[in-house]
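A protein chain is absent from this complex, but the other protein chains hold their places.
In order of appearance the chains are A and B, and numbering begins at 1 in each one.
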Amino acid sequence: MGSIRLENVSKSFGEATVIPSLDLDIEDGEFVVFVGPSGCGKSTLLRLIAGLEDVSGGRILIDGNEVTDTPPAKRRLAMVFQSYALYPHMSVRGNIAFPLKMAGEDKAVIDKKVGDAARVLNLTDYLDRKPRQLSGGQRQRVAIGRAIVREPTAFLFDEPLSNLDAALRVNMRLEISELHQQLATTMIYVTHDQVEAMTMADKIVVLNAGRIEQVGSPLELYRNPKNLFVAGFIGSPKMNFINGATAKGHDAATIGVRPEHIALSTSEGLWKGTVGVAEHLGSDTFLHISTEGVGNVTARVGGEFSVRHGDTVYLTPEDGKIHRFDADGKAL
Amino acid sequence: MARAISPRRKAFFTLIGWTIGLAIFFPILWTFLTSFKTEGEAIASPPSLLFFDWTTENYSEVQSRSDYFKHAMNSVVISFGSTILGLLIAIPSAWAMAFSPTKRTKDILMWMLSTKMLPPVGVLVPIYLIFRDWNLLDTRLGLTIVMTLINLPIIVWMLYTYFKEIPGDILEAARMDGASLAKEIVYVLAPMAVPGIASTMLLNIILAWNEAFWTLNLSAAKAAPLTAFIASYSSPEGLFWAKLSAASTLAIAPILVLGWFSQRQLVRGLTFGAVK
């Protein structure tokens, strides 16, 4: 079991309020991603759940039991740190065994569990190495190994992939997702990368300045962002926001159109513009277009689309894919 | 990137380097050599550098006449005792400042540093009187306490700069892994900090061994460590250079070796981490 419930949780450091009062429910077995720009309080929120920081107000419940004043060691949670936080003076085996040793397990049990974890994570050949002799990806796996041997109620990940290079990041993303499928344990994952959030999460919690902007499944957030912040944060490339007369025409202060929801043509369309930069990726083409009366717009076309800097193109937003926002940024 | 250095340039610097190095080291070398001469040879003119009858009688005489080992033991007890006592007090304190800093941590560190800058004569009179009244004058215990206190700021500072380099994440990971505060310090912090603690110890032993204000003023015959013992050779009666050299060699040799091993840490400790 691993349901986590936050009630009116708030946190301030001295004068500075990092998290105003906030409520959140996490179901057992869910993969929840906290996402937001840096400084939005997502890591602090994770550390509050872990017990590495005290809450300034409110309650935290795990499986219905209040743990607000329980020290981290007794919350039965496991955490994977951004820096991996491996113990440099212990071998891989020592690192993975450490939580079991702290729990006072038998030597035989420890050996078996460490062996199992190493097999799952492809670390069997490296058990006697020191962390500094491992590559970034291997270190990451040791950190995960150290977390899984404890069979915790929930896993906490604090930006675990941000120190890896791009290719490895994609691999580890898949591995963590697979791990979640296998273990079916609650996982809370903090990242600033919306791609990680979209690809891994059952449920995304978008945070901004300590407040929850929206909670929902990846596609819910993509389809129906509640406000300008979520609309701009989820999706890549970013949603185009258009103000002024064009927006007024849709009875809104601002309208938003995703780059992939714009039809492009060299001959006819609603808005006329000039290509500034064309990024040809092969599978997609991203065009940065300055459009008369509408402003700068990014558009995405599947496959190849042969235009160059200075060419004239016509843009038409797809019907029913236009997001409307009021003057406060709320979705209409 | 290493660049090729012309052999002539290298030869030039080798010559200069060795000349200056030997000149600076010469007094120590000379003391060492003199300790193996007879008193007559020690003051001979012209002085003999290497070609004399080597003898070790000065060493046995230093021991039999003035009980060298008693004073050496005083030095050992005072310097090691004060270092261990200082570490016991400083480790928890440095842990707290490095891993649970508050707004006042920096002020406390600065204040500790400032106590080190208090000139000893500023407190000589009251300390002397207190020691006299509490019968601590000329005792190993009294000197150990003073040595602990005067070096405590350096110990705290050095440990603090070493602890600061240990990522807090790792301690938090231990906490998440179910370690209590005591286990966190024993299994994770201490092994990681061993090099730092060892070099702090080394530097502090050196400083305590060579301290020569309090030891001269607060000790007489009984608890006098080597600094005070050597000072007793200053009375100008007779010529005793060979014996003085033997006693000096014994007094500085162990600490010189320790010092050579701790060059880097020395810089760090003596500049309070301002130069690494």
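One rule holds for everything that comes next: contacts are C-beta pairs under 8 Å (C-beta built on N, C-alpha and C of every residue); 3 or more make two chains touch, one makes a residue touch a chain.
We take it that contacts and distances are computed from a predicted model.
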From the options "CU044_5270 family protein", "Succinate dehydrogenase, cytochrome b556 subunit", "Sugar ABC transporter permease" or "Fumarate reductase iron-sulfur subunit", the chain left out of the display has the UniProt protein name "Sugar ABC transporter permease"
Among the options B:F36, B:Y162, B:Y187 or B:F272, the absent chain makes contact with B:F272
Under the stated touch rule, tell me which residues of subunit B contact the chain that is not displayed. 1, 5, 10, 13-14, 16-18, 20-22, 24-25, 27-28, 30-31, 34, 43, 45-47, 89-90, 92-93, 95-97, 99-100, 102, 106, 108-110, 112-130, 149, 152-153, 156, 168, 181, 206, 209-210, 212-213, 216-217, 226-228, 230-231, 233-234, 239, 241, 244-245, 248, 251-252, 255-256, 258-260, 263-264, 266-267, 270-276
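We adopt the following convention: only the chains that are shown with their structure count from here on.
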Could you give the separation in Å between the centres of subunit A and subunit B, each centre being the mean of its C-alpha atoms? 54
Interfacial residue positions of subunit A with respect to subunit B in the complex: 14, 50, 52, 71-74, 77-79, 81-83, 85-89, 98-99, 102-103, 146, 150
What does subunit B use to touch subunit A in their complex? 103, 167, 169-170, 172-180, 183, 187-188, 191-192
